[in-house]
Structure formats: C-alpha cells, structure tokens
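Below is one structure, written out as structure tokens; the observations come after it.
All protein chains but one are shown at their positions in the complex.
Moving on, here comes chain A:
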Amino acid sequence: MSLPLQLTKSGQLKHFLSIDGLDQALLTEILDTAESFAGMSEHQVKKVPLLRGKTIVNLFFENSTRTRTTFELAATRLSADVLNINIATSATSKGESLLDTIRNLEAMHVDMFVVRHAISGAAHFIAQHTAPHISVINAGDGQHAHPTQAMLDMFTIRQHKKQFAGLKVAIVGDILHSRVARSQIRALNALGVAEVRVIAPKTLLPAYVESMGVIPLHDMHEGLRDVDVIIMLRLQKERMNSAFLPSEGEFFRCYGLTEAKLKLAKPDAIVMHPGPINRGVEIASSVADGPQSVILQQVSNGIAVRMAIMTMTMGSHGASV
C-alpha cells in the first residue's frame, strides 16, 4: 500500500513522509536535484533565494543534533526563515495535543513542518491534518521511516558506485527498531540494487522482514561476503543487558565491524553509518576513521539532499547555482 498523501495528482512531491510508494524516477529526480545543490557548499556565497519569504518550522519532539542542524542549514541556504521548536520543553509536555500544537503554528502562517516524533505515523498524521498549502517533511517517526536520511545515503552510494544496478548492500545491526533501515531498504529496492541483506541476531530483526525484499542473515562472515556497501546501524545502549542482547562485548564480537570482517567485502566496499556512532560497539574506530568510511560525507550530503527535498515539496525544481 502506498502513501498517496505525499504526492500531488500530477505525481509531484507534496509531502515527504516515506520512501514507500515512491518510484525510481522520483527518487532519481531527488538525487539529481541534490546533485545540483551539492557544489554550493564550496561557494563563497552559500545561499540561493529559492525559498525566500517561506517559513520552515523544525518541529522536534525527539532530540536530535545532526538531523536538525542539517535541516536548519539546508533551509537557511535556501533563504527560508527557520523556526526551531523543541517540544520537550514546550506545550505538548503541558498536555497540549499534537494537533493543537500544529494548529497554533499554522495560525502563524508557516509553510513547512519538518517533524521528528517518537511515534510511528506521527508525520503522516500531521500531513493529514495540516492546511493544504503546508508541506510536511518526515525527519524520523518512531520505527517507521526516516526518508531524508535514506536519500542522503542513496546519494552517497551513487557518488561512490555511480549506479545502483548490480550492487550488493548489507545493513547490519538493530533493524527491528530502525526507521533508517526501513527507509533504506525501500529506497535500495526502488533504485534497483541486486541484493539487500540485513544482518542481526533474530532479537533485532522484525517479523517477516524478508517481505520487505531483503535476505535476513545472522552471521557477519556470510553476510558481508562480496558486498559493495556496508551500512552499520546505531545500537541504542538500552538494548544491552536486556532480553535483546547480553552485552556490548558479545555484540561487538558477533556484529561489530572490524578491519578483519571488512576484508570479507569487496575491496572497494564503502562503510556507512547514519550516526552518531558507538565506537567499539557496532564499529571499530579503525574502520570508522579508515579509508573505506564515508560516514562524514553522509553528513555533508545531508544538506544538499534536504535542500532538494525541501524545494521539491515546495514546488520548485532544481537550482541554478
């Protein structure tokens, strides 16, 4: 089932809530648009006036430094006015409902909400209930989706691998709780990679994960063999010493990415991570800082990709820089 809510009748992006339901052409268009913004960061003047006069609200119900900062930079470079609202210290903690928060902000004539929320479906809910001229971008909702992260990952993969056809990609770690993994899986399959493997113990794999078009594996040695891309996921500390996992040590031994395990992949394989990384838990420092790591490029690319998605949902396509 697609989420037709995020597309206009002519098939253009209205909201950006999920990769689910978006086709290869549209995802490619996002990547191409991002490409046109990518060089801008090196310019002396880093701004374009595409969203001048528009007001963008970063509505973060969950803490995030990296995602919020790159959204803010992206909006600023498009000349939009940005309002950051940290809900942890705001009205909803005083009992105001999500909808009332949204309605109040709407009354201030904003043009876009960038939403992060701990509950799956929150961005979708907001998109359903906002005024028609407002676009909603999902900056992560519960365990459902984090589509801008997935697109910046696709952008980074394309930078290094040129095309998606034929690629073998391994996603390693806590798939169960990961909205990033869900969006990556959708995007990779839509863009036509050869194979997506998910590698984790069964405690960290969702039920019927293979229905998303992936191969579930429990052994890194089997899983990393001959892959082109390795995506490591962040493991939340609270999963340790619980029924999910016995200890950090055992997780690192089985699923941590070390130089030795990296050798199983293709020699030119790239190593990715959505950040923030837990050194020595899911990834060894020598790999995270090593020559095959593209982790910091992912962060830089986040700005261009978010600029692309913001302009596309607001109806302007491409940039003349």
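Following the convention adopted for this analysis, a residue touches a chain if its C-beta (ideal position, glycine included) is under 8 Å from a C-beta of that chain, and two chains touch if they have at least 3 such contacts; residues count from 1.
Criterion: contacts and distances are computed from a predicted model.
Entry comment: the absent subunit's protein name, as recorded by UniProt, is "Dihydroorotase", drawn from "Dihydroorotase", "Ribose ABC transporter permease", "Propanediol/glycerol family dehydratase large subunit" or "Sulfide dehydrogenase [flavocytochrome c] flavoprotein chain". Per the touch definition above, the residue from A:77, A:158 or A:182 contacting the chain not shown is A:182. From the set A:13, A:74 or A:209, the residue in touch with the chain omitted from the display is A:209, counting the whole complex.
Within the whole complex, the absent chain has one touching residue among A:29, A:62, A:111 or A:141, and that is A:141. Taking the complete complex into account, A:119 is the one of A:119, A:215, A:240 or A:299 that touches the chain left out.
Within the set A:98, A:112, A:167 or A:288, the residue that contacts the chain not displayed is A:98. Not every partner is drawn; the one left out touches chain A at residues 1, 3, 20, 97-99, 117, 119-122, 124-125, 141-145, 179, 182, 206-209, 211-212.
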